[in-house]
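Note that this complex is displayed minus one protein chain, with the remaining chains in position.
In order of appearance the chains are A and B, and numbering begins at 1 in each one.
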Amino acid sequence: MDFLKDPLKVAADWLLGIFAGWGMAELWADILIAFLGIFVLIALLMLLDILLVWIERKVVSRFQSRIGPNRLGPFGLIQPFADIIKLLIKEDTTPEGADRALYNLAPILSMMAVLILWAVMPLAPTILNVDLNVGVLYIIAAGAIGTLSIIMAGWSSNNKYSLIGAFREAAVMLSFEIPMLTMMLIPTIFAGSMGVAAITQAQDVWYFFLAPLAAVIFLVAAIAELGRSPFDMGEAESELVSGYNIEYSGMKFGMFYAGELLHAFTFGGFWAILFFGGYRFFGLEQVSAFLAIAILFFKAFIGYWIIMWIKYTLLRIRIDHMLAFNWKFLTPVAFTLLMTTAFMNALLADAPSWLYVGGMFLSNVLLAWAALETARYYSRREREKVEGTQKVAPT
Amino acid sequence: MVPLSWYLIFSAALFSVGLFGVLTRRNAVAILLGVELMLNSVNVNLAAFWRYGNVTDIAGQVFAIIVFAVAAAEVSVGLALVISIYRKRNTVIADDLDMLKF
Partner (left out) sequence: MTVDQVIFLAVALLTLFAALRVVTTGNIVHAAFWLIAALFGVAVIFALLNASFLAVVQVVVYIGAIAMLFIFAVMLTRKEMRDRGPQLNPNWRFGALLAAVAFGGLLLIVNGWSGVTKTASAVPSDFDAVSALGNALVSPDAYVLPFEVASVLLVAALIGAVYVAFNQK
């Protein structure tokens, strides 16, 4: 029963017993066990990543009325392994004039930026990984490393397309970080803590019902941060061939690709944790840690599916429109929402929970409506301006 | 536990390296890089004094946060100046910017 509740502690104690039997000092045994834990987590994540390749390909083919991989193994499940073998035996090229050290470092950093996010992911009530009290900021910090890897890849490739792609992507990521961080502060206000685990534990009511607008803005900003369509400025295929990773081949490209997929899934997970209760589901998480992980992964897959749905449905937005959308619409709305939420939180601090939830929900809906109306008013005025000149032109 | 003096020596070394960069670099952007190193060394000192003094008195961390804000402001204005100068004079070498000299 203990193993079902807290498998990590049981395993650690068991290992500690074995290592102590070998006459190892407790300090070194602890360090070794921590490393083993990290190793196992990363190995499992990599396995998940291989599965994600298959899921992504299956889902996109369904969106495009195809079947997708279906030859190798049942439902084409072996296909991603074949892909990996292909990537591994491909020629590993380095372009002429590339900056070798940075060129080789970039894919590693890109993968690392995703993997370190899992350090703060609370998987179950007993498996919190690292319970950092600034977890929300940590997520943004990991995103900064991702931006760094893209700039590195773009510059060191010594290729104009990749440099343009990297510049665009970095501009997008820097701008969309602001609404994303602002939206992460809203669960922080509700939970009274920046720790991701504390936010999960405080969610007796899913924060989606308290702040639906925040959840939507967070998702939009996260998609931009991931560099996925409709915000895939970094690798706009029709303009930049392949963007910042154009010069990469073999497993180095595979690192970027796998990193992107795992990043999308991870942000599905963080969306679930911040706004949909994480591993919590009507007390089921208390039964077993494995059940809690399954609940979290189920929610994360739903978030991932929504990100894919948006990716394969919408067209790419032009870069200036995208930055204007962020600075003139998303960021002001995010700041207004943050102020409104803080104000309502202080106002309704002593109110019964139904009033609290209702007030928060209504204020969000009202703000969303006002923001959309304002945007519509301005866009209509803009359109009339353009159409007015067009009417003049032919005569 | 790491002795306090190690932090102070580390921060002094970082400060001196930054000072060297500020004094000797020709590129204006590189001079700003040196200034960043110096600001960082100050932050290390502030955090170390907070940790080794009275922990419940949060002043050291507050000062460090203010330094962050000042660094961000300094970099944004400094780089804007560098880019503006580059547009007008097509150089970022600090020695060549001698319009005020006769």
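Throughout what follows, a contact is a pair of C-beta atoms (placed from the backbone, for glycine too) under 8 Å apart; a residue touches a chain by one contact, two chains touch by 3 or more.
Quick caveat: nothing in here was measured; it's all calculated off a predicted structure.
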- Message: Just to verify: which one of A:170, A:322, A:344 or A:371 makes contact with the chain not shown?
- Response: A:170
- Query: What residue numbers in chain B mark contact with the hidden partner chain?
  - Reply: 1-10, 12-21, 23-27, 29-30, 32-34, 36-37, 40, 43-44, 47-48, 50-53, 55-56, 58-59, 61-62, 64-66, 68-77, 79-84, 86-87, 90-93, 95
- Task: For the chain that got dropped from the picture, name the residues of chain A it touches.
- Result: 27, 31, 99, 102, 132-134, 137-138, 140-141, 143-145, 147-148, 151-152, 155, 163, 167, 170, 174, 177, 194
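In this section, only the chains that are shown with their structure count from here on.
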- Message: Based only on mean CA positions, could you tell me how far chain A sits from chain B in angstrom?
- Response: 33
